[in-house]
Each structure stands twice: as structure tokens, then as C-alpha cells.
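Partial view: only certain chains, each at its native spot in the assembly.
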Amino acid sequence: SRFEYVRTFELPDPLLNNTFVVCRVDGRTFHKFSDVHEFEKPNDKPALDLMDRAARAVMDELPDVVMAFGESDEYSFLIRRQSNLFNRRRSKINSTVVSIFTSAYVFYWPQYMTNTPMQYPPSFDGRVVLYPTEKEGTDSKDKNELLFTQFGINYNNISPQFRKGSTLVRVSPEGEGMAESVTPHGEAGPSVPRRAPVSPAPEVVAQAHGDGVQGEADEPGGEAEAEAEAEAEAVQDASVGDAEVEPKAGVEKKKLGWREKKAKRTRPYEGITGRVVVLHEDIIGDKFWALRPWLLS
Amino acid sequence: SRFEYVRTFELPDPLLNNTFVVCRVDGRTFHKFSDVHEFEKPNDKPALDLMDRAARAVMDELPDVVMAFGESDEYSFLIRRQSNLFNRRRSKINSTVVSIFTSAYVFYWPQYMTNTPMQYPPSFDGRVVLYPTEKEGTDSKDKNELLFTQFGINYNNISPQFRKGSTLVRVSPEGEGMAESVTPHGEAGPSVPRRAPVSPAPEVVAQAHGDGVQGEADEPGGEAEAEAEAEAEAVQDASVGDAEVEPKAGVEKKKLGWREKKAKRTRPYEGITGRVVVLHEDIIGDKFWALRPWLLS
Amino acid sequence: SRFEYVRTFELPDPLLNNTFVVCRVDGRTFHKFSDVHEFEKPNDKPALDLMDRAARAVMDELPDVVMAFGESDEYSFLIRRQSNLFNRRRSKINSTVVSIFTSAYVFYWPQYMTNTPMQYPPSFDGRVVLYPTEKEGTDSKDKNELLFTQFGINYNNISPQFRKGSTLVRVSPEGEGMAESVTPHGEAGPSVPRRAPVSPAPEVVAQAHGDGVQGEADEPGGEAEAEAEAEAEAVQDASVGDAEVEPKAGVEKKKLGWREKKAKRTRPYEGITGRVVVLHEDIIGDKFWALRPWLLS
């Protein structure tokens, strides 16, 4: 940039190394926003699906975000401990996550909130919270304590309904580990068209193994889907040339020869490649974490 | 919020008191975004007007933002020195500004980029930079040095074209000082319909005193305008109940009795009430600042 | 304090919770200080003993410092992960540690550097470094990695001589665990009187189990020792009334009834009570850490 003088007043804000980074976004005054747009109480399915879609946009653009967890008007993004995203600059991480989320929320609104025009642009605040590594226990109490710490979820005072919430993770491209069990069996769009459908959006609901798994591609097929794919391409290329952003999964994969592929296969899955899936399952118990050891590695 | 445990890991990040806060947002990989959407080179008028509109959304929602300055894909927001916005919490300020800006950019896109559908959701990064107060000089050199410092603009190595850029400030409701000279004489919409106009947007250009002043209401009249006003209302109410956000100008004004009005009139204008106007004039020279002493008070 | 206004410019600087805090002090320009005072090369025993004595003063005053490690003109202090010392305020911790160390270094100088008057007051800089918790491995490689991380010691490129260095830890008052093995068998003063002894300092060398253990009371017996004890008392009372400093070991112990004693006995030793001992043994291997699990708990 031209304005070198600015640099002298801009101070560094790197995050401690080797520590979990959680970036949490929360809708600003969503009591009003949900009122104005007549969200169903207490949970408006299309609105929550839209939140999930916006969260996916964050994970699509930032591979180091290995997990996302949402409920109500907030979403927390777990950035893996070893990440060097934006050189771990706090403000850059925070603002980028909140901006991608906000942008996607407004951009995908018409696809989810069919028949409900957006009255005014909503906004979200964001913050970055650091969590030092926790001991890896073997029993459920330890896991709970970890979860409690990592996402601030105290499983004792949350309702069973909330325990599900929305969880986004990636599945290994090789279909290793738990991957197959969550690979979507069909393309899923917004599960319920809002009020009166205006476009012939096919209600393809994910047919996963009772886990509440929902497919990655939320966009309806046909023209819209093609556009969405074009968009995905665009997004994937978006950070080319930005030295601080790690290479995108898709882009990277295309360039791999068999040698690298083999090397990759032997390395344990890190959660930064592969499709993002939306889960609505229990993340309190051990099972979820045991199936995805990379999340807390 | 329920997650009290999170609080124990979330650390305070207050900004130094009595110091100018500049929040700067910059489009992420806009070389690509401008390519994909075929922005005119080097300056695409509708795209820049959209940037101005998004900046105005920030000022509409945050009265303590007393000035904004934009060029290319970036916008800087000056928060007045005495501000206690969000208790001066760095992350909250940064993320909120970047989110409002992003949201408005996507939301108002169709009004400005008519005939150019958005291909994918763009995002912006944000940062907060502090500037200690500068000596107030009397000659132009001092002013330039100040500007140089406050906005990182070095008037020596910028082109005359850029010297104009976009500047947003508020005008005093009482029409004091320089206010009259910039009060828009007509409602201005996007000055140039993009490619082929789809709606009968009236090209009402601001007829200000040769200053390149542009009216506040960028939306075309008729139904759209009514909607915009409804939206403005919505926005103004948006932060009610948020103790950290200072009361909105409009809301506040309505409640003033004659006593307070008088008190207010005797106090110098602070730049936090009144309409926001877009200027494309020179802010390098003394004139701009001399007319608006509150900006650096 | 009277100056409440100052408070508005003083900003909070709390350290991340549940993270190891290491405060490292280093002599300023000690190449010169060691020259001027004719330190023996490369290691001057009395000078290094004095460093150890100063480090012990830090541990005597701050129970949450559970270990100290020194070599050359620097000393690192490990504050236990759960510590709430000074509410984890970075500057307060850093400045207090560096000040206690400096003060003790100058105060005890005549007892160690007999016949070498101090020419000018030396000073130390200090810094606080955070370390997130590390996985607790079982093999030596893991321990080494941990040590490497916690104290920045890379065992590969340090000389065997240095591997010993000086290590200060506390021994459990109950004589549990490895405690007995390091309890000094005699009172140790500065082991070697400097140049020509001026006082009849008895050369009582610690007779520990081949570990290079050195007793706590470095002061020679007689009058000096009595004074030292009085001083120790004084130091122990020093922070009474300072709510942020945790109660001193000695003070606390005296007040314990049998009930508390029992409760305490059942709790594992935390390393914040008991006498401080100086070791010159290998802390690279597993043995040192296995004997003192509280150090990394």
C-alpha cells in the first residue's frame, strides 16, 4: 500500500502460538432483526439454515477453520492450533471471519428466506478468544471439560434441544475414518421453502445415517447450482497471491502428483481439506470427538 | 450470555483514551472481484458510489464516526477522540465497522450495480489504528502533516485525481458553520445507471456549491425511497438497549425540550448529529478542516 | 492512590488463563559488569551463587513461582499455570520479579562477593513469556520437547557443563515424594569465600544425595544468620494486606488447624509451600520431572 506512514502507527497483534483460536460472531441486535423479519419462535429453520450457510462460507474460504458451531444468532469458529492464518494476526483473523460471514448471510438470504425480503442490512460483531491446549483425557468427563473450555459450552445448563445446534466439520477426501458415515447421500438445499416458494427449489433432504447430516451444496440445482459452482470457483481462487493465506484445499489437490498423494495419505487427516458438512448431532459426548481426532490435535 | 466460562478466557482490549481511532477496511482480493464484475478501469463510478453508500451505513449506525474517507477498495473511518463507543473495545469496534460495511455493500449492490449480478460474496478486512493528538498548527503545512498522520495520506505522492476521493461528514442540523453550503439541494441517487437502466431511476444530481457535494439519500425516489426510509428507521432503532452504543442522533433529537435545545445550541457542534453527506472535494488544504473544527477537536 | 485520573490511561494487561507463565530476567550489559568485577571465566562460583540467592528471594516472596532455572546472567521463573498472582497482570508480575531479583542481588552481594566491593549498581531486564500447556508424553523425547518449550532449552546444542546450571524448587513440608532426598543435611553458605575471607564463614557444603543439592540457608551462621532469619520473617510479612498476592506458605501453615492439615495432606503437593532448595542437577531427563509432577500440572 502507498501509505507507509500508517504502518508506523499500526501495531502488531499476533496471537500466542500453539494455542486454539476461537473466533465467535454474534448478530447485532437480532432480537429486533428476528422480529422485523418475523422469524419463527424460538427457532426459525430457514434462518438457522442461512446461518449454517454463512458459516460454511467461512470454512470454504479459510481451510484452517476446522470446525464451526452455531446456535441462535451466534457462530463459533475453531481455528486449528498450528494455524498460521494471516500470521496469526488477531484483527485480520477477526475482521475477515466476521466479514465473510456477514457477506454470505446477506448474499444467500434470498435462497433461504424466500418471500421474505431483507428489510435492512444486518451486522455481526466478532471476537477472538484463545484457549491453551487441554490435557487429552480418556473419559467422558474430560471430554466434556474440554468442550466446556474450548467452546464455552457447559453441558449441565443447556437444554437438550440446544445440545444439537449446528456443527460444521470437513470430511476427509479419502473417505477415511468417520468420513463415509457423514458423506451426504444427496444434494441438500434449504430444507423448507419459506412461506411460498418462488423458484422450483427441489427439497432434497440429506439422507445421512440418522446423524442429522446435511449435504454441503445447499443451493438448488439447475441454473442456480451452476452459478453457485462458478461462485465456489471464484471463492477458491480469491486468495491467490495472498501469501499469508494458506493454499486452498481444492486448488492444492489438483496440483498433487501421485507421489504427494501417497505422502498425504500416510499423514493423518488434518481437517483442512475435503467437503464441509453440516451436522445437527450431539457434540457433548465422546463419540463426536473420538471420530475426529484432528480437531483437538 | 450463558457461556460465562468463555469470559474467563476473553481478555480486555480497550483502546487508549483521548486518542483518535481510525478503523480502516479494505476489500479482500478486489483485483479479482473487480475483474469478475468488470469494473471500469481505473475507476468504476457505480462501484465507488456503492462503497460510499456502504460507508454511509457505518456513519448512520455509529454516530461517533465523524468522518470517512475512501478510495479504491478501502475506506477509513475516523472515530472522534472522546468517543466511548463500545467502551473503546478494539475488537468490537473493528468487527462491527467491518460487518456493517460489508453487509451494506452486499445489500445495496443491486441499487448501484444494476444489470451486474453479484457473482460471489465479497469480504473486507479491518484494522484499528490509533493516532495521538497532533498539535494544531495554523499554516497549511501543519494541516497537511496532520492529515498525513491521521489518514496516512501523503499529499506529495498522490495524483490530483485521487485528491478528491470520497469524503463523508455530517452537517449540523442547525445549519451552522459550513452546513448550509453542503446541504443537498436535491435527492441524489446512483448518478449513473449501470450499463442499461432497468428501473426508471431519476438522475437527480446534487446541485451543491461546486464542491462535488452529493445528497445523503442515494436511493431513487418512489417506492424504493419509502423502503429506504423504513430501513433507516430500523437501523436507527437497531442498537436500542445496547448500553455501550451512544444514543442515535435522530432518536435523541426528538426527545429534546427547548431547554436542552438551547443548551445544545450554545455547545459547539460535535459532528455526531445531522445528515451524512458525500463530498468529492479536496481535503488536503486548510479549507476543509477549518470549516469543520470538530473533526480534530 | 490519589491519582485516579491516571487510572483512566492505565490499561489492563492480564495474561491468558491456564497457561504457564515464565518470567525471564537477564543482566544488562553483564559482559562489562563481569569484567569490572573480575568474574572468573567462564563461571565465577560466588557470582553464580549470588544469582541463585537472588532467585531464591523471588521464590521466597512469590509462592506461585514453583521453579527457577538459571545460567550465566539470566534466570527464568516458572509461575504455575493456575496462578492468580497479581490477577495475572503482566507488568505487575514482570516488574515485581525483576525488582525482587535486583534488590536481592545488590543486598546479598557482600555476603557472596567478599572482598569485591560493588563498583556500580547493576540492573536486569525482564520479560514475561506465555506457554500453552503441552501434551504430557511418557518417553524422554516428549519430556525434552516440553522442557525445550517451557524453558527454551534445546538439549542438543548445550554443553554438558551447562546442562546442570542452577535449578530452584521447593520441597514438600511433609517430606513427601522426592522431598527427603533433597532436604539439605546442613546449612550451606557461599561455598567458597571470595579471594580472602574476611569473616569466619563456615564452609558447610550441602551433603545431599550426589545431586548437587545445596541447602536453603545460604547465610553463614552466627549473627548474620540470625539477621537473615529476621529478614526472612520481614519478607514473609511483607505482602500482608495485599489482596492480590497469595498468602505466604509460612504464614498460612501456622494458622492451619488439624482439620485443614488433614485436608491438605490428602491434596497433592502443589509446590507453593516448603523450603526452596538449589539443585545443580540434570533437568533434561525424565527423572527430575517425574519426581515433581506438580511443576507441569
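Residue numbering begins at 1 within each chain, and the chains themselves are lettered A, B and C in the order written.
What we mean here is this: contacts are C-beta pairs under 8 Å (C-beta built on N, C-alpha and C of every residue); 3 or more make two chains touch, one makes a residue touch a chain.
Only a predicted model underlies this, so the values are computations on that prediction, with no experimental measurement involved.
If 3 of the identical protein chains are displayed, how many copies are present in the complete complex?
This complex, considered in full, is made up of 4 identical copies.
In this text, only the chains that are shown with their structure count from here on.
Could you work out how far chain A has to rotate to sit on chain B, using CA atoms and steps of 5 degrees?
With C-alpha atoms aligned, the rotation comes to 180 degrees.
Which chain, with its centre taken as the mean C-alpha position, is closest to the global C-alpha centre?
Centroid comparison flags A as closest.
For chain A versus chain B, what separation do you get between their C-alpha means, in angstrom?
31
How many Å are there between the centre of chain A and the centre of chain C, using C-alpha atoms for each centre?
Going by mean C-alpha positions, chain A sits 46 Å from chain C.
For chain A, which residues are shared contacts with two or more other chains?
130
Mind listing the chain A positions that touch chain B in their complex?
Those in contact with chain B are residues 2-6, 9-11, 24-25, 28-29, 31-33, 36, 57, 61, 90-92, 94-96, 98-100, 102-108, 118-131, 148-149, 151-154, 157-158, 227, 230-232, 234-235, 237-242.
Please output the residues of chain B touching chain C within their complex, sorted ascending.
Touch list, chain B to chain C: 8-9, 11-12, 14, 16-18.
Mind pulling up the chain C residues that touch chain A in the complex?
Touching chain A from chain C are residues 16-19, 130, 132-136.
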